[in-house]
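Structure record follows, encoded as structure tokens.
What you see is the complex with one protein chain gone and the rest in place.
Chains here go by letter, A and B, matching the order in which they are written, and residues are numbered from 1 within each.
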Amino acid sequence: MDNQDQSAVAGAPSPALDDTPALLRFRDDAPFESPIAPLADFLGGGNFAAVRVDPGENARDLIPHLGRLKLIEVAFPKFRDGRGYSSANILREAGFTGEIRAVGDVLVDQIGFMRRVGFDSFAPDAPLDPGVVQATLDRYPYVYMKSADGKTPVWALRHG
Amino acid sequence: MYRYDQYDQAIVDARVAEFKEQVGRRLRNEITEDQFKPLRLMNGLYLQLHAYMLRVAIPYGTLSGTQMRMLAHIARKYDRDYGHFTTRQNIQYNWIKLEQFSDLLDDLSKVEMHAFQTSGNCIRNISSDQFAGAAADELADPRPYAELLRQWSTLHPEFSFLPRKFKIAVIASDTDRAAIQLHDIGLQLRKNDAGDLGFRVYVGGGMGRTPIIGKIVRDFIPVGQFLSYSEGILRVYNRYGRRDNIYKARIKILVTELGIEEFTRQVEAEWAQLEPLGLDAPQAEYDRIIAQFSDPEYDLTATDTLDLSDPDFAMWVAQNVHAHKQPGYAIATISLKPKRGIPGDASSAQIDVIADLAEKYAHDEIRVTHSQNLVLAHVRKADLYALWQALDAADLATPNLDLVTDIIVCPGMDYCTLANARSIPIAQNIAAKFENNVAEQRDIGELKIKVSGCINGCGHHHAGHIGILGVDKKGEEAYQLLLGGSGAEDASLAKILGPGLDENGIVAAVDKLIAFYRTARSAPEERFLDTYRRLGPAPFKEAVYG
Partner (left out) sequence: MPRILTGNRLETGDVLWWNGSDWSTQIKDAVALGEEGDALVARLVAEERINDPVLVDVTGEPGAYVPTTTRERVRASGPSVRADLARGSLSTEVI
């Protein structure tokens, strides 16, 4: 299991950050704090190290620029809209190793899938119960298919 | 058939534990119904008119006697002593309680069963040919590939929040018994000129509000790469399928709006990215799964002759028994369309009987068909008479396969919260006119009547030789009449014949259509569908509305 930055887990927002969603991170580096540009502004030539991708936007547009990005936020305005899962997977397939953050209507029952496709931080609109998050992430001992998290699929375990 | 290993079982056990925990949070009001609904749907649990309805997955429609017996147990312990087999080869229960659902899932998991992804906007249970492994005309058993798809699609992290549901069917013969051209993806196993196995890939077929016949996105994808190719199709769909309108969210609309050429270009481009990632299972995994679907140990001395001196038995054999690839064996279809019955329903006692008979006579295997019947695929001809007698004693030997009384029906407004009209009584009233005269049914010949209670088309009315669609007409139940559909290899979509009719009117109309067909057919062998295709709708319309 990844190192979880428990100090940043939901539930203890500092008074100064009341409107900021509690951040759940699975990275050891410090959270990136600079402004996060909308995708159009970023592609328009602004000097940003963080960008936000909305569901209808093409994550592949970022591929030429991954080297100068530290954080890519992927927005989930509605939890039922699953386009962000493909966005994250595409970015990891392209070799991006920076932070990919799921932002918005992010529910605990999606976190397992999101971790698999390469999200390593979460800024949910409503705080998540850290105990339930951990139980969710620990639940599956095996997976059937490859994804961005690099877990070994059972067909590989079967045929070592 | 496929048996779970430790990995399969561990995943099912974890999934059951996960859903138990989710149910617990819902019952404690820690999540809202809006949040819980997609979770329960992904475990096959709907809220219908009378109670929760559970759809249990039967992967590619194949199950063992032990599993079948568990289905009877579920019906007895958690429901009202019956179940309903569906057009996607699953089984539904109509009276489930959420508070008992965890125990139910535990029971299912004891026999390698579950209800995952039988609903929700995800990849649904994979369907296949009910004669797989037994049909003389198949290239290979398609079910190992369906099993590979099952594993690939189970809890797929990228494709669990698709724009809409996604249905895949796999066959391996030129005769299409699984309606692959009416699925989101239809796969037909074939050989290329070099003799290699691969799939012809249809995409964007479907029924419902906008019925469309699938188009070929690739004529040949080698079997070793069909999973990554499927991943490519799903990724294009997940990214670009419409999410602004639930009625336009299926992949068929994306394929139509892009055009098949552009859609194909996008899929090929996506696959070019995905193929090098090693998403496909290795040959050893194919071999492992294929070995589990190897032929049963046939009795090589089994006689190929059959005593047909009992005329009732002979009738059943003529109608419900198909040729098997192995001499001395036959494929027997168990009709779930008895007189005055509810199509697809079976009581716990009947389910138990079928489990016993499968173990005794059919190498412990049962298949569910997309026509809501059951199949015993490997029966020695020498055992057919004893099998038939046992089936007959349980009201399971109706000799009506593919005949006018073998009607596909959705649950309709008797159960379903989406329905606009009842569908089961329509089927019963149509069947009532013919069910006491099998000779007349056989004279009419193959006739596929399909009844849906709403535009979603679970009763496949667009694929019916005669299709009936229930609609709401100012608060009254009314029915549209469609003709000319087929879900087989000659796939076509039924077209509306004329104005809607009330319940009595629709039943009378079917009567008139059949009477006209019998006078108009060019030969007794010409099917209703072929007469319609030859003559066109005008004389049929005249027969009903003239």
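Of note:
Criterion: a contact is a pair of C-beta atoms (placed from the backbone, for glycine too) under 8 Å apart; a residue touches a chain by one contact, two chains touch by 3 or more.
As the structure is a prediction and not an experimental result, all values here were calculated from the model.
Under the touch definition stated at the start, the shown chains contacted by the missing one in the entire complex are B. Residue-wise, the contact with the chain that is not shown comes from B:K97, picked out of B:K77, B:K97 or B:K191. In the complete complex, the hidden chain is touched by one of B:I91, B:V317, B:I342 or B:L447, namely B:I342. Only one residue in the set B:D129, B:D383, B:E435 or B:E477 touches the chain that does not appear here, and it is B:E477.
Taking the complete complex into account, B:I424 is the one of B:I424, B:V438 or B:A543 that touches the chain left out.
Against the chain not displayed here, chain B makes contact via residues 26-27, 29, 32-33, 47, 49-52, 80, 94-99, 342, 413-415, 417, 419, 421-422, 424-425, 428, 475-477.
The rule is simple: only the chains that are shown with their structure count from here on.
Centroids of chain A and chain B (each the mean of its C-alpha atoms) stand 38 Å apart.
By the touch criterion given at the top, residues 55, 79-83, 85-86, 89, 93, 107, 109-110, 112-114, 116-117, 132, 135-136, 139-147, 153-159 of chain A touch chain B in their complex. In the complex of the two chains, the chain B residues touching chain A come out as 5, 7-8, 10-11, 14-15, 17-18, 21-22, 25, 31, 35, 38-39, 121, 151-152, 154-163, 235, 238-239, 243, 273-274, 277-279, 281-282, 284-285, 288.
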